[in-house]
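Excluded from the complex is one protein chain; the other protein chains are retained at their positions.
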Amino acid sequence: MKPTLDREALARLVAGDIPHGSYVNLGIGQPTQISDFLSPELQITLHTENGMLGMGPAATAEEIDPDLINAGKVAVTELPGAAYFHQADSFAIMRGGHLDIAVMGALQVSAGGDLANWHTGEPDAIPAVGGAMDLAVGARQTWVMMTLFTRSGKPKIVPQCSYPLTGEYCVTRVYSDHAVLLINDGVVTVRELFGISHAELESRLHGVRLSPAARHGRNA
Amino acid sequence: MKPTLDREALARLVAGDIPHGSYVNLGIGQPTQISDFLSPELQITLHTENGMLGMGPAATAEEIDPDLINAGKVAVTELPGAAYFHQADSFAIMRGGHLDIAVMGALQVSAGGDLANWHTGEPDAIPAVGGAMDLAVGARQTWVMMTLFTRSGKPKIVPQCSYPLTGEYCVTRVYSDHAVLLINDGVVTVRELFGISHAELESRLHGVRLSPAARHGRNA
Amino acid sequence: MRLRLADADEAVADVRSGSSVLVGGFGLAGQPVELIDALLRTDADDLTIISNNAGNGDTGLALLIAHDRVRKVICSFPRQVDSWHFDAAFRDGRLELEVVPQGTLAERIRAGGAGIGGFFTPTAYGTPLADGKEVRVIDGRGHVFETPIRADAAMIKAHLGDLAGNLVYRKTTRNFGPIMATAAETTIVQVSKVLPVGSLDPEMVVTPGIYTDVIVESA
Partner (left out) sequence: MRLRLADADEAVADVRSGSSVLVGGFGLAGQPVELIDALLRTDADDLTIISNNAGNGDTGLALLIAHDRVRKVICSFPRQVDSWHFDAAFRDGRLELEVVPQGTLAERIRAGGAGIGGFFTPTAYGTPLADGKEVRVIDGRGHVFETPIRADAAMIKAHLGDLAGNLVYRKTTRNFGPIMATAAETTIVQVSKVLPVGSLDPEMVVTPGIYTDVIVESA
């Protein structure tokens, strides 16, 4: 049995699955780390929804420019071939279906691919959605990167989301510490497992029907 | 009685009525001539709907650049302070209410300010509308520049347009060879007459109720 | 970065009979003449052309119409002094025509590229071009519901492109290029020069490379 993935290994795994030449938006938080493992030969172009294509790595000391930040408001750099645009144009790229992949964190993902990642639904929570809903409806593929269980052990893959939705039927893959899951038309297929058996996964994801690992390779 | 205005005198009259600092779109045909009489001190900025603000006069021999044309597809020039933009942005300027004045030709104008200038309605006519409808709904003021009567002597100011409309309730002024008319809430006020008496004008514009000349000056 | 460099014939080879094609330009300014000429050399017909005009003189779009390759034209201003090929085809009933106000045409193409499902515009309210369309009074003003336009291909002309697909235009040739580039399955761009990545100032880029699929250098 392969060991459970730590955050770095998970980021490396996702990075390796992004096809050559893709246009990608990496969400705030854990997905941001994926960029550390994208090799230049892959010619992957990063989009940041605050108005840029061709975003480079985080800026270090002398490179820091407060006028050049990513969606997480972290100072970043500009790669050759970059372009800047305003917010309406930036979200036209997202909503118009021009991004190949968006990778986002999640609170819950349903077996049907519904995504919940913006609001716990608690009455005193302050709602803040940012660009998550636009990414969810817009990117050709939405991948989720998260721990498979909450700290208290509750599964984040659920038959139906109990948290308020970000978008319906949008998630196509879930990358987690314990499993890579493919979601397609309500069928959840196990691609790879880490530190957990299929039987244990099934028992912990109660109510979610899992198909066995696909035979046709990683990029299915 | 003042004499009838020829096209040049009419263009000069309209030019003199455009307030300092205005943003203006001059329609294809007769209105284009207005630009010959706009003095630089007036700081009037011309918009051309094919994608430019700060359009200068028609290009002469060595200035002609096929990449720089106006909406009538005539080679023009660029003034200092110009800006280029694409069609969606150009029509956002028009439809969004940012132009002070559009001056267009007309086939008919109704007493209520309806404009007909794109289609004779004849069954074998090939319809072509261009930007006329967008200008009619978008400019803060729509001025019409035309002859007051057709070659056969029919009035072009009518109780109701018989030609297909370009826009409803949009025309605020009509500059013609015989009269300058102000249209406001269905009331047509005679500002100035040229080569025609008020009584004769009234009789020839049968069915259009005319108010007497306004007392409060040219820029009413 | 999935940009394909091609010559004009290779570039248009994927435009099949029955395709819808957005064609840039306002009159001749910005019209991708080399790409249209290449399309003429294919056998694609039954085309739907979305363009501001319907061809001028005996070149470009006008020839495509003259050779009966076009089933339908969606445009704002077909009739011009030199649109004799369009005029003849239309009067003969060889061509379907949808006239759209120029600003509505631009906005529909933008909506197609921007994932907007439709919009209400005051343009054309109360006119024959609103016939049969949903209307709604918003804030006391009549509006017409308009739907997005997307096409199988876009053929546009830009000034300079880089190998990341970023584009800049020249003067009033910009017109429909930037919006058409966003609204097609395949965007084919004719440029006067293809530059190395990093040659264009990122602040000046008008069309980001994400929209460019095929680029043709045509000096």
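Each chain carries a letter (A, B and C) given by its place in the written order, and its residues are counted from 1.
Definition applied: a contact is a pair of C-beta atoms (placed from the backbone, for glycine too) under 8 Å apart; a residue touches a chain by one contact, two chains touch by 3 or more.
In this text, all values refer to a predicted model and were calculated from it rather than measured experimentally.
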Legend entry - Chain not shown: contacting residue from A:2, A:20, A:73 or A:154: A:73
Legend entry - Touch criterion as defined above, residue of A:86, A:140 or A:198 at the omitted chain: A:86
Inset, instruction - Using the touch definition up top, pick the residue from B:5, B:28, B:76 or B:93 that touches the left-out chain. - result: B:93
Inset, instruction - Write the list of chain A residues that the hidden chain touches. - result: 48-52, 65-70, 73, 78, 84-88, 90-91, 94-95, 114, 119, 124, 126-134, 137-138, 164-168
Inset, instruction - Using the touch rule from the top, list residues of chain C that touch the missing partner. - result: 107, 111, 114-122, 136, 138-139, 141, 143, 168-171, 202-204
Inset, instruction - Name, in rising order, the residues on chain B that touch the hidden chain in the full complex. - result: 21, 23, 43-45, 47, 52-54, 78, 80-85, 88, 91-99, 137-138
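Heads up, the rule we're going with is that only the chains that are shown with their structure count from here on.
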Legend entry - From chain B, the most remote chain by mean C-alpha position: A
Legend entry - Core chain by centroid distance, with centroids computed from Cα atoms only: C
Legend entry - For chain A paired with chain B, centre-to-centre distance based on mean C-alpha positions, whole Å: 55
Inset, instruction - For chain B and chain C, let me know how many angstrom lie between their CA-based centres, rounded off. - result: 29
Legend entry - Inter-chain centre distance, chain A versus chain C - centres from mean C-alpha coordinates, in Å: 35
Inset, instruction - Would you please write down the residue numbers of chain A that are in contact with two or more other chains? - result: none
Legend entry - Two or more partner chains touched - positions in chain C: 110
